[in-house]
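With one protein chain removed, the remaining protein chains of the complex are shown where they sit.
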Amino acid sequence: MSPARRILVINPNSNTQVTEGFSEALESLRITGGPEIECATLADGPFGIETQEHVEQVSLPLRRMVVARPDVDAFVIACYSDPGLHACREATTKPVFGIQESGILAALSRGDRVGVIALGAQSVTRHLRYIRQLGLMERLAGERPLNLSVAQSERPEAYDRLLEVGGALRDTDGADVLVLGCAGMARHRRTLEATLGLPVIDPTQAATADALAAVLLA
Amino acid sequence: MSPARRILVINPNSNTQVTEGFSEALESLRITGGPEIECATLADGPFGIETQEHVEQVSLPLRRMVVARPDVDAFVIACYSDPGLHACREATTKPVFGIQESGILAALSRGDRVGVIALGAQSVTRHLRYIRQLGLMERLAGERPLNLSVAQSERPEAYDRLLEVGGALRDTDGADVLVLGCAGMARHRRTLEATLGLPVIDPTQAATADALAAVLLA
Amino acid sequence: MSPARRILVINPNSNTQVTEGFSEALESLRITGGPEIECATLADGPFGIETQEHVEQVSLPLRRMVVARPDVDAFVIACYSDPGLHACREATTKPVFGIQESGILAALSRGDRVGVIALGAQSVTRHLRYIRQLGLMERLAGERPLNLSVAQSERPEAYDRLLEVGGALRDTDGADVLVLGCAGMARHRRTLEATLGLPVIDPTQAATADALAAVLLA
Amino acid sequence: MSPARRILVINPNSNTQVTEGFSEALESLRITGGPEIECATLADGPFGIETQEHVEQVSLPLRRMVVARPDVDAFVIACYSDPGLHACREATTKPVFGIQESGILAALSRGDRVGVIALGAQSVTRHLRYIRQLGLMERLAGERPLNLSVAQSERPEAYDRLLEVGGALRDTDGADVLVLGCAGMARHRRTLEATLGLPVIDPTQAATADALAAVLLA
Amino acid sequence: MSPARRILVINPNSNTQVTEGFSEALESLRITGGPEIECATLADGPFGIETQEHVEQVSLPLRRMVVARPDVDAFVIACYSDPGLHACREATTKPVFGIQESGILAALSRGDRVGVIALGAQSVTRHLRYIRQLGLMERLAGERPLNLSVAQSERPEAYDRLLEVGGALRDTDGADVLVLGCAGMARHRRTLEATLGLPVIDPTQAATADALAAVLLA
Partner (left out) sequence: MSPARRILVINPNSNTQVTEGFSEALESLRITGGPEIECATLADGPFGIETQEHVEQVSLPLRRMVVARPDVDAFVIACYSDPGLHACREATTKPVFGIQESGILAALSRGDRVGVIALGAQSVTRHLRYIRQLGLMERLAGERPLNLSVAQSERPEAYDRLLEVGGALRDTDGADVLVLGCAGMARHRRTLEATLGLPVIDPTQAATADALAAVLLA
């Protein structure tokens, strides 16, 4: 394939640490002969996407970023609220993936009932509404919040909460596959998977893998 | 009740004819002793809301309008795509109603299976996604487009298409109640209802009635 | 509008205290220039509607009451089991509202997942069957009983149980809007709403507001 | 087993020809050593159950009939609207079966997607509401009316319409099993089954078979 | 009816004690004048069906058994995983019933929300997947495992676990009818039913009753 093929993974918030974090987590999807995977930060995005206002705020900037990059073959919106996803899809004939959508769909072929680990309680209602929009409620075991701020979620102690909440999703809610409901927790994926004995999906990896497939098969 | 009570019905597009049209259709909800019903136009909105981009474009301006009006007791977003609905709800403790949501919910106590008349084919997928988000698919008989532009929909001939499409929803899809899937068709409601023999819901009226109830019962 | 417009809210049980209670709760819907809201008691109804037998017993008397009142523009059946609703709808071209149906539909535009507070455990199965009939299960967080008799529910102590059960619906079941599953608890609505921090819907108010809208918009 | 075991199949309408018809269709369920199958007519029922008013009218008389027969081990309500089913169940610890419920459940182990043949168009909405109440919509291929009166349905020509409507359910709606949506069409069952090449369920037979099982296994 | 009519109930595992157990539980369905009920063991089946491998292993042997018995009028596959059900159905024009399918369908006319008692935790996911396939999730209260081996389930102490798990399904999950999720627990059915005050369905009895009905009505 042509070396010019390129995937653009956009972090809709302005926190470059998040961008660096998932770029690292995408390293294994960067293969010789495969498309380039570029990670970008929406400079004028909020520091974190925590409210519906934040979601709305970034949707048109994301769309403009998509329009501005005709050199890109597939896009990933790397925020678990999938902001601007349909606006971006409307703006291009290239495939655009949202990490919540791709994360949950990926989970559906790795387990029967999906458990989602959210950062904060305030996002759960927004996510449930979206899972209903996707028509996937029958496969949801449950969604539980870590009740951590973005800052707290970046500390090593966050892992203990992940373990606790993931365990509750498995043992109380009956989940047999988990999705990390946030773009910034990929580094805990493997340990959590090994400790809980369940597949754990990092949604940014899942969406970028979808983009990789779309580019290779185009 | 206090004479200061007020409902603000916002037209997210900049077409003042639409605002005037629904303001007239809301006349019967303006009662002595009831709240004032003010209709406003989002001056910097697009001329019509026809794409997802238009939807995204107006959501934060709508939110700002809501925030700027602490004197208002309940809000109505008068565009059938319910743009910015959750962003507005997040910004105020006052009730905010979207006309698609209110229109369909109103239909559910007037019939068993709802038929929706959309303006253009391109909105149908967006609407279906939203009805799924509302969890109401089991009550949907179908949604069919008029295939008219906003301009065409304002001509008298539009009624013939309404009748044709409404008839198909009733006879082919089994609808026993109809919703006008657009803020600007209220003037045909009564005639259509009488001719087809089914209740026909105008969504702006339905949402404003919800606002009226919320204000009176607050 | 003509002063002759009238809504009839019928209490299907013979307990006039219940009728008086909800009539008072409907006071704010009685507005100058709006329709008259008349509350009536089904004299030969049972003292409370607690069983399926009671439900069946009142359906034809309700229908006869509807037929006997051509002067009425919209009807409300003010018992949470919505007895005789379809029989009444069949008997008139005027709109007829049931308080369970209207109460739950009203909740759907005030929150995402609905919690219902039932009087007794024996009603929960009947209500769940009905919510399934309405096609609204995806929006139900849960229904929990107060385990109080009608008599007990009228004492001030009832509020403590309301608070306890409402709290469980919010915290354990994830409800973000509540419906009072009974015609006689309106007087606790505002306090409960303020204390729990969630919208609380009184179903008789909701159905009468639906009737008000239907009459004004007819 | 005791010779005293008895199933009572009640025709809620006063048309004794219907009772005789289904009694004949139940002949093969009357086996030496099995329970007696008694067919009764609700003398004061309407001549046919065609409206919601008819449904309501017979529910308490049916309940009284159930209560009056402590000698019976299982009951069948032999009208496709399942009138009074829950009121009767509440009145006895003996099993009570409704023919719509039993007919559709029986179909679910004979095919994947069920087609229902209704007598008149006015019953279809009532039936769909009930299938939703049963939570079985995902298995419904469709329901189509014969558009025949009860009288017409008793003439030999009715078979041609059955064939036509059954064929549409199979070929257009994708049904692979059919239910006769009426208590009086059993005599066409075998021919229709052979001609269309699909299992055809007579609901009175299905419900009486359920009663037979319940009595034998009690 | 002809004395030659015969139902074949096949135990897909090679444990003849299970076959004898359910044969005894089917005694009351063997009536003078009714079809013969023959119980057979799949000699080369595994000792118990506990994994998906076991399920697959028996499906074609079951199909061959069905094909080899043209003298049989209806078949029952007596393992709660319904192995080979569709393969057998494809191989014959005679009705074939699976005990999970028939057990759950039978429960649906005896209660509103079904609780299932599974033997082991590892089967629960397989069963839930199947209930989803049946389109019956809206009627499921829950499924809980006994966490007993087949051997343990045959000891008298097993009853205590049945009672405990059945109680949790009733009190925590809201089940009002139970299904024994295994072919070998019929002997506890009546006691459990009496103690818990809920109908309890033995699935082998339910499926054989379905076969009895199909044979009698053929």
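Each chain carries a letter (A, B, C, D and E) given by its place in the written order, and its residues are counted from 1.
Just so it is clear, a contact is a pair of C-beta atoms (placed from the backbone, for glycine too) under 8 Å apart; a residue touches a chain by one contact, two chains touch by 3 or more.
In this text, all values refer to a predicted model and were calculated from it rather than measured experimentally.
For the options A:15, A:41 or A:205, the residue in contact with the chain missing from this view is A:205.
Interface note: of E:28, E:51 or E:195, the residue touching the hidden chain in the full complex is E:51.
Within the whole complex, the absent chain has one touching residue among D:38, D:112 or D:154, and that is D:112. For the chain left out of this panel, the touching residue among A:4, A:31 or A:68 is A:31. Although one chain is not displayed, chain A still touches it through residues 1, 28-29, 31-34, 95, 97-98, 101-102, 105-106, 108-110, 134-136, 138-139, 199, 202, 205-206, 209-210, 212-213, 216-217.
In the full complex, chain E touches the omitted chain through residues 51-53, 55-57, 59-60, 63, 84, 86-87, 89-91, 126, 129-130, 132-135.
In the full complex, chain D contacts the hidden chain through residues 112-113, 138, 174, 176.
The definition used in the following text is that only the chains that are shown with their structure count from here on.
Annotation: the C-D interface is duplicated by A-B among the options A-E, B-D or A-B, judged by over half of the residue-numbered contact pairs being identical.
Taking A-B and B-C together, the chain pair joined by more C-beta contacts is B-C. With centres set at the average Cα position, the gap from chain C to chain E is 43 Å.
Within chain A, residues 129, 132, 137 each touch two or more of the remaining chains.
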